[in-house]
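Only one protein chain is missing from this complex, and each of the others stays in its spot.
On to subunit A.
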């Protein structure tokens, strides 16, 4: 290995903004493959708990059984415990039939409309057998009343209609079904590096400068009130739409501005469904990514590696 330059890098993370369901951070000193791997894992491989099996006892609502089961499945459940839970298919304690606390959580729902008013059956009517796994509460800390505080509507009932069911939530990953995905949105973009050729810029009139600034649909540039120079307000607002470059070209000033993407730094935006906190989502994703890498490394020197990875194994061993 000596003599060959090491490709090892030490990625850094700088957190910009962190809320329960939202995180924004910079990831530097790595490349797109890692960034994308992280994104992919966050969306589809971080486990959560979601309702997977519904036993309907009474359903006289307007929606049919599958529809209700589908809606129940999509309700986000608090899943901090999901990482330590077992997949019901791997569970030794049970056959995954929901009797076992290691792999499943039982819910009950019972609603009947007795009055003339339409009754909304919401996620708040789901009663969990485990206080750690409950439907996500969207009510704001500030406590103002909005439609979300009532929970997610499952079905509406009119007089005489009834819904009674038992539901079993299980651990799963987004790859199997989108309901297990903890991420509403995970996205990243290359950090743009913008260089204004101020010399050339000065050759423009103020009106031309203004039209140049306005040519970007997002607010990236601004004209300084004092110096009347074009300056960068928010380089990250730039969406790589090339509008300003085209504008510069159209003005007959190519090279007025140079924009290139920094290949090794990424700005991540993570939005969680509420099943797990955004920060936890990132950490869990890193854990899972590590586990996956471990799985590859562990089988590195074993004979099975050949069976498992074929030629890839040989590559990994440096052959």
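Miscellaneous remarks
In this section, contacts are C-beta pairs under 8 Å (C-beta built on N, C-alpha and C of every residue); 3 or more make two chains touch, one makes a residue touch a chain; residues count from 1.
One rule holds in what follows: contacts and distances are computed from a predicted model.
The chain that is not shown carries the UniProt protein name "DNA-directed RNA polymerase subunit beta", picked from "Trm112p-like protein", "NEDD8-activating enzyme E1 regulatory subunit", "DNA-directed RNA polymerase subunit beta" or "UDP-N-acetylglucosamine transferase subunit ALG13". Only one residue from A:66, A:137, A:258 or A:287 touches the chain missing from this view: A:66. When the full complex is taken into account, the listed residue touching the unshown chain is A:175, out of A:175, A:195, A:231 or A:262. Seen from subunit A, the chain kept out of the figure touches residues 32-33, 35-37, 39-40, 43-44, 56, 59, 64-67, 70, 74, 174-175, 177-179, 181, 185-190, 217-219, 237, 239-243, 261, 269, 271.
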